[in-house]
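Up next, chain A:
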Amino acid sequence: MAGSGFSRRDVLAGIAAGTAAGIFGSSSSARAAVAEMVWATWDSNGHPEYVAAFEAQTGVKVKLSYLSSEDAQFAALKTGTASDWDMINPSLNGSWRYIKSGLLEQLDMSKIPNAAKMYDVFKTTPKVLDASGKQFAVPYLWGLNPIVYRKDKFESEPDYTTLFNAKYKGQLAMRDYALESIAIAGLVAGVPRDKVFVMETKELAEAKKLLIAQKPLLRTYWQTIGDLTNLFATGEVSCAFSWRVPFDVLKDKLPMGMAKPKAGIMGWCDCFAMPATLSAEKSEIGYKFINYLLGPEYATQVAKIGNYATTSPIIRDTLSKEEQEAIFVDDMDVMKSFMWPVAPENYSEWLKIWNEVKAS
Partner candidate 1 sequence: MVNTPDRAPDVSGPGLLLSARGLTKTYSGQRVVDGIDLDIPERAFTTFLGPSGCGKTTILRMIAGFETPNAGSLVLDGRSLSGVPPERRPVNTVFQSYALFPHLTVFGNVAFSLTLRRQSNVDVAARVRRALDAVHMAEFGDRYPHQLSGGQQQRVAVARAIIAEPHLLLLDEPLSALDKKMRGHLQIELKDLQRRLGIAFVYVTHDQEEAFALSDIVVVMNKGRIVQKAAPLTIYARPATAFVADFIGAATLIPGDIIDGGAAGPASIETAIGIVQCPAVEGLSKGDKAMLAIRPEHVRTGAHGLKATIRHVVFKGDRYLVEAEVNDVILRFMSDSPLTSGETVGLVVDQDRAFITRID
Partner candidate 2 sequence: MAPVFHRGQLAIPVTCILMLGCIFPLALLAVFSVFEVDLDAFTLVPAFSGQNWVQMFTNPVFAFLIGKAVVSGAGTAVLAAIIGYPIAVSMTRLPVLWKGVGSIVLLTPLYTGEIVRIYAWRVVLGSEGLINATLKWLGAISEPLKFLLFSPFTTHLVLLYNNLPFMVLAIWISAELIDKRLIEAARDLGARPIDAFFKIILPLTTPGLAVGVFTVFALAAGDMMTPSLLGGTSGATPMAMIDNLFGTAFDWPLASALSLSLLVVLLVFATGFVGVLLRFDGARAVFRRGAR
């Protein structure tokens, strides 16, 4: 869930946590046999039952260390205060930061047989490669960020323009997140989806204008997905750019709907990677683990319990139509309208624009 790229969370908390880990967790004593691997990941990606099969097969215990934010993960690695992490979880769109900083171990793809079975869009993504084409991370779990809405309040399926429509004043919400919000405004302004993350100054100004005009229509900007779920549940908001969580949580109580706008669907994707400093022994286990993540056991568990799809179609045909629909793999055309949020190089500019919008 929270794998959707960068998020605005408390970087200081992350640094503090990292510092504590540096002080108390620096016992990197080399052991003869690897008994345990620490996997830093999101709580939704790493339930104990998801990795039980792996533990049974290898006899290696997977210790789950849950992330508070992508920024905290990056900061911890960058400042060297996360030395107990053996396997980490960069987002597909954020991988470049880790790769550029030299934080990741280069991967030998021949040790991951299941990688060959991945969907092409993930197998061929250049985002996990460095400038010279070497691979450092493997995408393993993905989803998309739909518009979630109340079916009883909207006659037809909303799209991004709905979020800017004065008719729905007071029922709308946007995420308090420069990257996605400005991108959506760009799409509404007519910028094609492969250009929105490299918008030029003029287009950015256009997006900004739209966002300022949108502001009075919004009930609020949402901060966390729990926050937005609460807003739907209490009737404050009936249509928002969202993650799927409010839909899953509330669909039995309220007439919830999910819309996948044609203009472009924001996808998210989590990757597996290993810190550059990892020992050879542990790396071997790491290869086995990513192979497991791309295999059928993990895919089945995460699809049925968590409503998420792995990057491999390995179990797709075993799922019912409903189960496929739930994880967006019923119609593979969805892959064609994907757009991956990428933090632009001038992201500070985006942030300033976003704050100007909020301060207007």
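Note that a contact is a pair of C-beta atoms (placed from the backbone, for glycine too) under 8 Å apart; a residue touches a chain by one contact, two chains touch by 3 or more; residues count from 1.
How were these candidates chosen? In short, all candidates are chains of the complex that A comes from, given by their letters.
Values in this document were obtained by computation on a predicted structure and should not be read as measured data.
When you check 1 or 2 against chain A in this complex, the one that touches it is 2. Interface of chain A with candidate 2 (complex): residues 6-12, 14, 69, 71-72, 75, 78, 97, 100-101, 170, 176, 178-179, 215-216, 218-221, 223, 227, 230, 234-236, 343, 345, 347-348, 350-352, 354-356, 358-359.
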